[in-house]
Each structure stands twice: as structure tokens, then as C-alpha cells.
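Excluded from the complex is one protein chain; the other protein chains are retained at their positions.
Going by the order they are written in, the chains are A and B; count residues from 1 in each one.
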Amino acid sequence: MGKKRITSFIIFGISIIIFGIGFGHNLWSKIIEPQKTTERPIIISDIAPLKPLEEERVWFYHQKHTTELEASGCKVCHSYDTQKSRFDFRYPKNRPEKDRRDLIETYHNSCIGCHRERLSKGLSTGPTACGECHKPVLYQEWIKPVVFHYGLHYQHEKATDKKCELCHHIYDEKEKKLIYKQGTESSCRDCHRQSDEGNRNSFRKVAHSDCINCHLEKKEKKQKGGPTTCEGCHLDLKLPSIQEIAEIPRPDRKQPKTTNIKVDGAGMPAVFFDHQRHEMSSLTCRTCHHETLQACKNCHTSEGSPEGGGISLESAFHEKNSSLSCEGCHERQKAQEKCSGCHLGTRTQMEGRQQSCIVCHTGPIKELPPIPPLGAPEGIMPDNVKAEITINILEREYEPAKFPHLQIIKKLTEISNEDPLARQFHRQPTTICMGCHHHSPVEPKSSPPTCGNCHKATPDFDDLGKPRLMAAYHLQCLGCHQKMNLEQNCTVCHAKKTSVKPLISEKQKKSK
Amino acid sequence: MNNIDRRTFFKLISSGIAGAIGGKLVTPGIAWAKGTNFHSDEFYGILVDTTRCIGCRRCEKACAEANNLPVPDINDTSVFNHERQTSVIQWNVVNRFETEKGTVFVPRRCMHCNQAACVAACLVKAMKKRKTGQVTWDENCLGCRLCMVSCPFDIPKFEYDKAIPKIQKCNLCWGRFQDGKPPACVEACPMDALLFGTRRQLLEEARRRIYQQPDKYYHHIFGELEVGGTSHLYLSAVPFEQIGFRTDVGTTPYPEYSKGFLYAVPFILVLWPILMLGMSQVTKRQQNKE
Partner (left out) sequence: MMNGRLDGKEITSLSEFFRFFRDELKPKGKTIFTPFNIISAPIIILGFVLIILRLVIGLGRPVTNLSQDFPWGIWIGFDVMVGVAFAGGAYVLTFIVYILRSEKYHPIIRATVLNGFLAYVFYAGAIFLDCGRWWNIVNPIIGREFGVNSVLFLVAWHFLLYMLAELIEFSPAIAEWLGLRRIRKILGSLTIGAVIFGITLSTLHQSGLGALVMMAKWKIHPLWYTEFIPILFFVSSIFAGLSMVIFEGSISHKVFGHQIDEAHHKAYNDILVGLAKICAVAMFAYSFLKLIVLVHDQEWSLLKTGMGFWFLVEVVGLVFIPCILFIQGSRHQNILVIRIASVLTMLGIIINRLNYVFIAYKWYLPFRVRYYPTWIEVVITLCIIFTEIWVFRWIVNRMPVLKHPPEWVRENEEH
């Protein structure tokens, strides 16, 4: 062979290799477009426990398959136990759990096999090439966890004719089987956790198998039943507000109406706890009983224990940032629109926490004493509460603002008086004043300092935490208005002037 | 004077130079306006608290008024429909982002990095990092645009459409600073979303805000460590990539990336000639042998 020929063959060969790699790996930049559907794919990576993955995990669209194969039903992919009349929703059918190679092959035979079959029949089908399944896709998270609120529970009570044993069970260790014992009904999650533990399946698995199977049964029998599709539970169920389920009877498990919570050696007086009122102010038992229906101190000991996740009893009651603690939930009530203006929006002067302890720690009592509502502000401080204040210190771009001082105080007083939780804590009229008047004394018989007394027009470069006057006004006012969803348009507070002196004047510019 | 000898000449020159240097050390560099307390030896900067910004764009207007740029119409809210960059006529732009915590407005401008890439890139020191932290542009610029290639935030903008082009970027109102005034945007902001002070004070204020209101802020001050630290610091309620920041710029100051090469220069300048002279001698000997 001539030398020129060898050379040309080498060039040809290498080019082929490069192009081969290119096509084989879809190098012709296939841009991954976010999927048009909002379905969340199921990420298949269950080979992982057997051996580290070598390929990209498969991102699987269940919804595509259910819509396409709706006529054939779930039996196409999932095995149906005719004896128990239940589906086993594990996939693939008869999957070998031990051997990795076998499991991979079973997946491939099931998925690709079906795709090839449909392809040969000319039907629309999924991919058959490796890289088309084993690749990540973008999706929009839509899945909402299902909150089994009192409304849903009551619906199920009626539908099963109050046969609790149809859903509630406990596991008998001795007999090694599931039995029903009245008085032990609890949340599923009490036993069924995040992941499989031995022969106790994960909550996700049992919820899907038990709920869907029952719903499917009803559907077969053409009876009224729950949803059988993903979005039926995870998307279409609307979470009701507390007011909407206020009339719905709560599950009866012989729980006490009120109680006194006393902890030996805690050093604080007992807390009067109205259990029934709290039931009516929540959506599910799990709002507070997040793991089990037992009393808090059974798991959360004084020092903290493994059952309680290391959280001591004191923390369990008082942790401000937790949604499960008493104080945490009360804290979050402050985030309601009507409360958040003072509590989250403005720089409020907060009373010391010590004063609010006694609101709950009353010592052992039979019922809460009534709290009188806050009176009209003019009645308490007739001379000091100005009706309207004109703010014109910084007048330049806008007309002076006319601040409706008394109107605001009256509205806030009204809001406080109407909310029972607020009433418990707002016992002094000056409490309302401290919503805006901060870092200064607020006493019934004297006027607190105005904003401009402390906040100056020019910035204070030594105390950066203290805004200058214009910012102080806007931060305080707009802070409250933003939180309470009130008017935030500039001209609502002060009208715009038609001719305005510029901020940076010509004289200032020249000195640059 | 005609017969000045070399020794005397050198004495005169060196004493002249010494006098000039000494004089410069004694007299202060910048005359501060009365009534201000700006130090002359600390970095100044701006703390931008995006949780306070309401998108009124008065900072854009004041910046344009103070720096002889065309004044934008701040009543036009359609500009928020797309994310804007600074431009040759706007040193400061406010962008709007919809995030999980609602609408966030973010004013963007030059970050005035502690170790600015543009300053290191400029071969005529047209980009200068002042002692008080401002990065300013000067008229001895060549227009080579290496600063644009180097800037990790893509800030310097070049006036391609002018016959006498400039590089346009925020200069932290260097002129006003020398008159003892804070930047125009800071003065205009009605919410104190822009806070002017020394970088040290601003960092403490930022940390204080995060500490006192941990739910309100994302626990990170953008510009504290990014690219070795910048004079513009940002606070946010949401992670910074959601409001248009690059969070992959790293904490290494950008001039360090060309440091490796620059350090090699003196070595090569010295070693190469010696090596080659040596080789030349060796081959000369070989040649003579032949």
C-alpha cells in the first residue's frame, strides 16, 4: 500500500471515530428543554442499594403511562392478587430483589420490551435507546403532600359507617399479625415511617397501596369512592381553612376537654390547657401530636431523650421557630395579615418575654378568667392622642403627608379585641402604641417622642442601624402596609407636586 | 553652573526627589469638607438591603442627575419586564425578580471589588482602586477593553457608538465623596435600602440584621467574601442566584488568576538569556571543533 494511502486511511479512520462518538452520545447538542407537563417524574434508582449506579438514574413519567394505558388499567404493569383482590404496586412484576443484574434485566425487559412491542404495532411509545431513558429531565415540582384533615377523616368515617377497623390496626408481636384494638387508633405515621423498616413498609408505600386499592375497589363496584389518579389526591384536594371545618366533629377517642399541664421539678406554675379549643383550631391531630397521640412528656423528657429526638420538654413547649411547640404556633399566629403589621412589619418595642409567661402559666385552674377588651384610646389618653398629624419636615417631591393617627390606633385596638389569643396578651392599652413607638418610653399620661426627635434627616455614619428620617418613615409605614396588604402607592399618603426641585442640584454638581 | 560635576548633580536630583516624597507624606492627600467624618484610610462601600427596596428607581434618577447622564423615566415600570444590565447611559439599574418570598427588587451596579480585576487588567492605570475603596475610570484609558473581558460581573460598558468613547461604570460618586457627601443613590433612597459607610461598619450592620431577623434574610452577605470581597454588599431574603447574582464567582480575588503568569516573568527574563548564552557557547565550541 502506498504511503499516501496509509496516511489518508489514518485520517479517515480517526474522523470516523470522532463522528461515531459524536452520534453515539448525541453530541449534536440536544438541549434539554423543560418538560411541558408539570408532572413530577419518579426517579428510578432502586438498583442503588445493591451496587453503585453506573448510568444516570431513569426519570420516569407515570402519568404518561396511566393516560396512555387507561383503557387497559393498572394490570398492564402491576401484578394483581386475585385472592386478596389487591394490586401490588411494586414494579416490575415479580421483581428479583437480590440480584442486581437480574433486577436490571427485569426492568429492561419490562420497559423496553413493552416499548418495542408497541413500536412494532405502530403505536405511540416510549424510547428504546439507552440514553433516552437514562437522562435527567427538568420538571416543575407540583406534588403536594396529602393532609388528612378532620374533614377527610369525617368523610371516611361516614363512608365506612364508622368501621374503624377497616383502616386502623396495630401489629401484634406475639401473633405476628395485624389486629384491631379499640382505643389504640392513631395516625398511620405513628408506625409507618419515611422508609421501610423490616416488615413495616414506608408510609408512602402503605398509603398508596391501602388507599388506592380501596378506591379502585369502589370504582370497580361503581360506588362513590376516592380518587384513583395521582393528581386526584396530590393536586386536586383543596386544603380547607380552619374556619371551613369548624363545624365538623372531631374523631372521638375519649380525649379530655381541658387539662392542667404540670411538670414536676419544672419550676413554673402549671399551664391551663383547653384541649377542645385547640382541636377546633387545627386541621389534624398531627398538628401537635406529630408522631403519636401520647402526651408530650412521654417522649420529650426534661433532659431530652432519643425517643424525643433529643428535644427537651422545655424546648418542645417553647421553641419559637418550631411549628409543633405551643409558643411556636402562637408565634406563627402573629404572621396573620391582621397581626403582622406590628408584629412583623414595623420596628416594634417588644415587651419582655417575662411578662407574657404568666399569660399561660396561671397555675392549676378550672377555666380561663375573662379578659376585658381594650377601651377607646381617647378615653385613656384624651390629650395626647392626636387625631391627625401633618408630616412636612422633609417636604420636597411630595406634598406634606396627613397621618391619620387616631384612626390607626382605633383600628388596631379593634383587631386586638376581636382575636381571643390577642386579647390574652394585649392587656394594656399602651401595648398598641408600642407597635410604632419604639426605643422610647410609652406611658399613659405622657406623649412619646416623635420620629423626628431621634431620626435625623442626614445619615448618621456612626450608627448605621438607625435609618435617617425619610427612611424611618417609609420603613415603619410601608413595613406595616406591606404586611397588612394595605395601600403602598406613594400618592395615597402624599400627593405628588407638579414642579419639583431636583435632589442633586446644579450647584452641587459643579463642585464635583 | 556650567561645570556642575556628576556628584553635585546627583545630590541635587536626589534631594529634590526626597523633598517631593517627604512633602507628600506630611500633607494629607484629600481635603475633607467640614462637618463630615469620612476617614481617608478605610474602604467605603454601600450595603444594599434588597428586602427594603421597593423598586422606586430614585437611585437611578439621582445617579443620572449627579453624573451628567440622561435621566431615566422612573414612572415607566415596563423596564422591569426583563432583567437589565448596566449600560453606557445607566450606571445603576434596578431589576425585579419574582421569588418564593414575593417580589424582590435589586439595584445592580459596579461591585467595587477589594482586588478589582479591571484594575489589575488596566495597563495604563485608567481603572484605579482608590484608597477609600472606589474603583474609578480615568481619561488616560486606551479603550483596549481588557477590563470588560476580566470583570467577573461584566460591569464596564464601552461607548462603541461614540467617536470619543469612554468606559461607563459606577464610581461610587468619587467626586461627591471628596466633597464629603455620600453617593447620590444613597441620598435618594427613601427606604435606606442603600446604606453608605465604611466596609467594616457595613459588614457589622449586615451581620446584625441577619442575627436579629434570621427569618427575614438569607444567611449570606454577598460581597463579603465573593471575589476576595467587594465594597458593594448585598442582603437578600432568598438565595442570591434567584435574584440575578452569579454565585459561582468564587472567593479568590480575580487578579490572582493572572498572578501565576506574572510571577514567572522575572524568572524567564533572567533565566532564558543565561540559558541561551550557555547553549550558544556550547554549540560554538562544537562548531569550532568541526
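One rule holds in what follows: contacts are C-beta pairs under 8 Å (C-beta built on N, C-alpha and C of every residue); 3 or more make two chains touch, one makes a residue touch a chain.
This is a predicted model, so every value here is computed, not measured.
**Q** Among the chains in view, which touch the chain not shown?
**A** A, B
**Q** Taking the entire complex into account, which one of B:68, B:81 or B:287 touches the absent chain?
**A** B:287
**Q** Of B:47, B:93, B:121 or B:233, which residue touches the hidden chain?
**A** Going through B:47, B:93, B:121 or B:233 one by one, B:121 is the residue touching the chain not shown.
**Q** Which residue, B:58, B:130 or B:157, contacts the hidden chain when the whole complex is considered?
**A** B:157
**Q** Contacts of chain B with the missing chain: which residues?
**A** On the chain B side, contact with the omitted chain comes from 85, 87, 117, 119-126, 140-146, 148-150, 152, 154, 157-165, 246, 248-250, 254-255, 257-258, 260-262, 264-265, 268-269, 272-273, 276-277, 279-280, 283-284, 286-287.
**Q** Could you please point out the chain A residues that touch the chain left off the display?
**A** Touching the missing chain: residues 3-4, 6-7, 10-11, 14-15, 18, 21-22, 25-29.
The rule is short, and it goes like this: only the chains that are shown with their structure count from here on.
**Q** Could you tell me the distance, in whole angstrom, between the mean C-alpha positions of chain A and chain B?
**A** Here chain A and chain B have centroids separated by 42 Å.
**Q** Which stretch or stretches of chain A touch chain B in the complex?
**A** Contacts found on chain A: 321, 459, 461-462, 464-465, 467-468, 470-472, 474-475, 478, 488, 490, 502-504, 508-509, 511-512.
**Q** Could you pull out which chain B residues touch chain A in their complex?
**A** Residues in contact with chain A: 37-38, 47, 52, 54, 56, 58, 61-62, 65-66, 68, 175-176, 179, 181-182, 184, 186-192, 195-197, 201-202, 204-205, 208, 215.
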